[in-house]
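Rather than the whole complex, this shows some of its chains in their spots.
Chain IDs A, B, C and D follow the sequence of writing; residue 1 opens each chain.
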């Protein structure tokens, strides 16, 4: 169960409202690397958590913190849409320069649909999409998914930091960037707790490795055509990270044959010519090299 | 530029066609953890690659391998929709038991829209969605994103392995599971090559850490209400993984105040009562505790 | 800011796990009338709230309650996927009858992607979509949107009630249905507080009605062709609900002319014949009745 | 069955084409509060209508009127993309200032994909999404959904009215705003016809209220943490709107316990450590407070 206190986790101040920045902030709210995503991702991982209870608790705590981040960012959007003196200068002699500014680089739906407030959408107005809520039931996969979210999320916050000169916005972002620093390492610490690479790889480690085709498990398959050189690196030589094999480079080569599907089933209503095969093609233009 | 040879990377055989399994396989084709996603993700990371050229090459090679995996799985879907003797037994006395089987647990669109073949969609028929193509411009973030894709992808393949008794399908999955084993470690090897945790964290490591609010960078913020105990683990104590701080537990507490947005702008067309504030509310039913 | 206690708002018990019901429950989690939607909708309305503070508080309180409903339902999904004795009986002789059951009417992604847990998606596996988070900046519009969500949500919960015989699930639904009863009336009470129909209509009431074309403001426009009778009701006669006019029936009739767009701009690359007008059509087959 | 006459319901004139306004108008065509949505919503409610025939007729008539509104708005978009003298002034010395204008604040796809015409999308180019077509089978829920659509739709039209100085566009919007005035009240008149609040609440009123957990049916559940004051209003005291109870304030408190899911099923391929429980965690870093 959840509770609120109505206060912000960290102060949100805007000295010079900027509708364009209000648009950019949407990415941190409803984007694929945004706060709605991490909030729901951690909560769904918690709600479906099986195994040691401490991970459910850890996920609940951080998932709950993320709601406060949505709150901060949504507040920041609303404040960037108030007054907007910068916009006034650029805008033409329209009755309302703020509204004009929203149309000239801002997100028009922040005005049209939300009356100058935040949307559950990204910086291009694409609605938040729940398919980014990864909760796989495998804790190692989930931790890496969380690291990814926090790594792309921190990159996003750093880029937002570049887009603004407003002291209040920069201050808010310093806080959010720092929280992402923690969260990246929090999830990686779980990997360490689980034994690091040898303890977790390959993910899922509960599938018996002897069931997989071990002869290709550590091959760097190089698909370059003849004459192109493969890149070399830690991933082409040396022991595999799970400690169970050796990396090597192998040139791509088909082991399988050309697929040959059955002729069309009548009920599938292909064209008649498909059912008749090559014989169904009119005239001599039908290629001979590949039809017999 | 790209080339093909028309052969399968690994043989695809189906002894007993199974329309339900054809539906499940869609998740590995067009699902968020499927092959279209990793294919495009690695290729887009390559196409936008800046920095050491070897990573572009590495990404191109593996992105190209993944097209062959789409090909194998799409072929497997088509073959699972042929004949379907198992389906025949269950199906009622309809003219075409295969078609009937597709409607009874299979994906109806594999028949209705594709004429008994694969779709660019997941196991629920949700179309492949390009927002899952993560290519952040930051190689560490991208590598973790790739590990996530291969970890959830291998979990998916293992689960598909459970769903079938068909020797051909099991054989194909043994191959794909092994390739995921390699790919997980290939991306993690890049992290190692970049110096591991100290070399890469916090991501992006090009943002000067002194710019962030360092006092909260290693806090495990515990949002449980009074009386609830925080979980303890590697993430609550000991040195941070970037080697620059110490983890600690901090109880959540607001540093900010209650947000107070400006009154509605007339142009935003709120209700008049919102613009008048509490005074706009009719009668004595308006609460007094929170409006003054 | 937000907090949690890790306990459920109301007990969740499942006596007889049922994967099909686990699928149906997804609609109440990630569907358009589900709990993620109302949770985010109320929170976004609060975060963007302008005007009397009490409504921000009211929205925060109920938005926070809804997170607990997501938690209950996600827990219910996970529990319906455990053991599943009912499924065992129906399932064939597969190694794992539960997994078989998921494929025979359940949501395959609850197994394939989530390892037997809930998704942020609806009963057909369509991901939650943030465009349903309505927060218009106009409190009357928002209240009616909230009533709609709770009315369709309660209808959904009643239908779920029909789908299960499990005493634990029925008990949980009795609670959720009752909460929807409250929430419907809570939002309607705000309308009453704002003065009911005369106080709120037309929404937004801050747009000066004299600016609209008043002569059509209370017309029931009947678009039936000649010979079809218009339906009669409260909406065709009597005073309008805003107290400012009289309803009446008016047969549809165009006031405008046929639209005549400019010829294609060269830069838009229509076919040449479009730019030449009727003269561009070959031969006498071009109709004469409509081209001159 | 449906018919057309090729004329506009109301004249559409544009004196000064404005590509930015053409973009904004898209929200009224393909947005969540736009005309495609209400058109399909009323038609689908009609097509699935069960019960008194007059409501089917009413819905058909208005759904048909809405097609004409799509026609007007699509025509307005096309006309705003013609000539665009205002754009000419701002644009650089490019060959085609109109095209340049589309790229500077307009919707690029109106040019790139539609050749200077309207799209079935919103003001951010997000395609129309059929999940907003609410037709619940319950007439009261549907009527409130329709009121919501017309209330947000009228707010949108008023905001569009602010964005333009063009006399033709303002004239068209005066008409559309007036029609929304009617439609809001038309749907509310049905609620009145059904007996108002006592006649319709709780929705659906066909579910026996004694089946729900009546002890929480009129509770305003306050989820603020200790020290925060609940808002007071019509929704916290006095008789409930259905006439069957009394509103009251109740502090949130969990009635349920901490959820305890079963350990991971082997077939779900969690990490091995999850299946071993706390015992599976390496070393002493595993928390003790929450694992036993």
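In this text, a contact is a pair of C-beta atoms (placed from the backbone, for glycine too) under 8 Å apart; a residue touches a chain by one contact, two chains touch by 3 or more.
If you're wondering where the values come from, they're calculated on a predicted model, not measured in any experiment.
Undergrad: If you can see 4 copies, how many does the complete assembly in this structure contain?
TA: Spelled out: 4 chains shown, and the full complex contains 6 copies.
As a working rule, only the chains that are shown with their structure count from here on.
Undergrad: Give a one-word verdict, same or different, on whether chain A and chain D use largely identical residue numbers at their interface, taking over half shared as same.
TA: Mostly different residues form this interface, as fewer than half of the numbers used are common to both chains.
Undergrad: By the contact definition above, name the pair with the higher C-beta contact count: A-B or B-C.
TA: By the number of C-beta pairs in contact, the winner is A-B.
Undergrad: Just the number, please: Cα centre separation of chain B and chain C in whole Å.
TA: Centres of chain B and chain C (C-alpha means) sit 26 Å apart.
Undergrad: So what's the Cα centroid distance for chain A and chain B, whole Å?
TA: 7
Undergrad: Residues of chain A that contact two or more other chains, please.
TA: Only 1-9, 47-48, 50, 53-54, 57, 60-61, 64-65, 68, 71, 75, 78, 95-96, 99, 111, 113, 115-116, 121, 126-127, 129, 131, 136-138, 140, 193, 203-204, 207 qualify.
Undergrad: Show me the residue ranges of chain D that touch chain A in the complex, using the header's touch definition.
TA: So the residues of chain D touching chain A come out as 20, 23-24, 27, 31-33, 105, 122-126, 152, 155-156, 159-160, 162-163, 165, 223-225, 227-228, 252, 254, 259-264, 266, 268-275, 277-278, 280-283, 285-287, 289-291.
Undergrad: Taking the touch rule as given, give the residues of chain C at its contact with chain D in the complex, in rising order.
TA: 3, 5-12, 32-33, 53-55, 57-58, 60-62, 64-65, 68, 71-72, 75, 78-79, 82-83, 96, 98-99, 111, 115-116, 126, 129, 131-132, 134, 136-138, 140-141, 144-145, 147-148, 150-152, 154-155, 158, 161, 174-175, 177-182, 184-190, 192-193, 197, 201-204, 207, 209, 211-225, 230-235, 240-242, 247, 252, 254-259, 261-262, 264-265, 267-270
Undergrad: Which bits of chain C are touching chain A when the two form their complex?
TA: 1-9, 30, 36, 40, 43-44, 47-48, 50, 56-57, 60-61, 64-65, 67-68, 70-71, 74-75, 78, 113-121, 127-131, 133, 135-138
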